[in-house]
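Omission of a single protein chain aside, the complex is shown with its protein chains in their original locations.
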Amino acid sequence: MQIKNLAVSVNSKKIVDDVSLTVEERSIFALVGGSGSGKSTTGLAVLRLLAPGLEIKSGEAIFGGRDLLKIGAEELRQVRGKEIAMVFQEPLYAFNPVLTVGQQIEEVFTAHTDFLGEKRLEETLRLLDIVGIKDPLRVHKSYPHQLSGGMRQRAMIAQAVALKPRLIIADEPTSSLDVTLQARVMELFLKLRDEFDLSVLLITHDLGVVQHMADHVAVMNNGKIVESGSSGEVLKNPKHQYTRELLSYVS
Amino acid sequence: MKNRAWSQFCENRWAVAGLIILGIIHAAALFADFLAPYSFSNEERTYSYAPPSKIHFRDEQGSLVPPFVYGAEIKFDEYRRRIYQDKADEKYPLSFFVQGDKYKILGLVPTTIHLFGVKEPGRIYLWGADSRGRDLFSRLLHGARISLSIGILGVAISFSIGLLVGGIAGYYGGKTDDIIMRICEMFMMFPGFYLLLALRAVVPPNFNSIQVYLAIVVILSFIGWASLARVIRGMCLSLREREFVLAAKTMGLSDLRIIIRHILPHTLSYSLIAVMLSIPGYILAESSLSLIGLGIQDPYASWGNLLAEAMGIVQIKFAPWILLPGFFIFITVMCFNVVGDALRDVLDPKTSQ
Partner (left out) sequence: MLVELRGVKKHFAAVGAQNKVIKAVDGVDLVIKQGENLGLVGESGSGKTTLGRLILKLYDADAGSILFEGQDWAKLSSRELRPLRRKVQVVFQDPYNSLDPRFSIRAVLAETFLGQKLTKAAQEQRMKDMLKSVGLDEQALNRFPHEFSGGERQRIAIARSLLMNPKLLILDEAVSSLDVLIAAQIIELLKDLQAQYQVTYLFITHNLRVVKKLCQKIAVMNSGRIIEMAKTDDLFQQPLHPYTQELLSAALSYRSPKVETVYQFGEKSVLIDHGNGHFVVK
């Protein structure tokens, strides 16, 4: 996926300004910045999920030869479900509280495949197993609030990869988790990349989280990308003052 | 937030219409003495079941004159029923801000000025008269006072009890909660109307009108608080775990203060909806009591005991206007329900969609 000169504004104030980045096939791209830097907005803008009031001023988001910012609603729906999946920070709010986790993962198959009931259950359990849930059957039957934060996050990732998307946009997927779980969820993304051949656009405020796994890092501040490059390069040899500041807090 | 809710509410035309109608009815009740040409007990028995007076704007020659009504000539038909005919030679001009029965504006300033009326011995019956020749329009306005105020006062009392009791049960939980909830269930177990009758039977028969009025208010609130207390208790159970409540606790604030200042305000939008939707119940309960003669007693008027006159088929046939109180009960109840429903859609995102 390639984002070119993306600009988003609210009340004619630019909160994302001329952002360009390229997520290569089978790579993990980390978009790093403090709160209010515009990193989440960038991720949401790509799937046209911006809150009312936020407006895409210009730019392109090329994915599979199409510009996601220009395609029709039905085509966009197909892309959203099947080709690009999203993982949010707080999985408790991303799940519907009155349906079981299993029902909600199966729902994805109902909407996008012609799998029958038994096949759906089988696939769902397999996914839960892949994301490292030891007791898939129990989780399948549980309601979101009955699971721990880490479990919920895994279940949401399982839902995200259900249709074998080519790209996952993960917005602060570990920020609400314990440090020990953060590392585990990060490793899960690496595993999924290999298993499903997908790319990950990882949006986070914590440079430390990405240091072992991102191939590419872009640092955002005040709506602009201030530094970008291969993760080894950026982390070892930060050029911009803001990157250095971010790094100083994690070492 | 508030503005958004308000503009959303305004999009619902039925609700806005309901709110306006409720406003008019309540304002009319508040200024009943002034708006009504007669007091509730002003009777003129010769005018039993007099039909609504026609207000004329033109004289016999067809030229425009200030509005007036004719005097009535009363004849009897073969069943000795009264037949009212206009007396062409008796004209009573309709005038505004006229002297009439004594009253006090809002219970404070004594005066005798009424919005409109005609000179004695003429009578103006805008919406007809009842069996004792009392003006139904005036009695409806005075009745609105009692019917509506019983609704509002009853709700106010039962909701204060319900909020506080529910708040206490939810905040403390445990045994306190168990005991209070069992008591609530006891109240909710009895069918409302029979409980109403039973409690009414306890009230001594020699009470005067004001005492009866207050007794009815107390009885109604006594029945109504339990269901609200249950819901509020449920909300408080979850609110008491919220961190700002815990913070208030560690600050050493008293429990009562925490309940009133930090917990109950968060149940406000629910309570507001519940209030709107339960006022009709109180109005109907008062009307039912008065209709069967256990409520407000003549000569005082309430919509219920006004409607009691319409219990005979003969009266309805020859004086259909005595059904008007029923119409007002219907309209008011409908308006409260429509406004309450709209409020729920706006304030309670869980049920709207």
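As written, the chains take the letters A and B, and residue 1 is the first residue of each chain.
Rule of thumb we're sticking to: a residue touches a chain if its C-beta (ideal position, glycine included) is under 8 Å from a C-beta of that chain, and two chains touch if they have at least 3 such contacts.
Source: prediction; values computed, not measured.
Of the candidate positions B:83, B:186 or B:247, contact with the unshown chain belongs to B:247.
Checked against the full complex, the one of A:58, A:78, A:110 or A:148 touching the unshown chain is A:148.
When the omitted chain is restored, the residue from B:26, B:56, B:91 or B:266 that touches it is B:266. Annotation for chain B: contacts to the undisplayed chain at residues 242-244, 246-255, 257, 262, 265-266.
Contact between chain A and the unshown chain involves residues 34-36, 146, 148-149, 175-176, 178-184, 186-187, 205-209, 211-212, 245-246, 249-250.
Just so it is clear, only the chains that are shown with their structure count from here on.
Between the Cα centres of chain A and chain B there is a gap of 58 Å.
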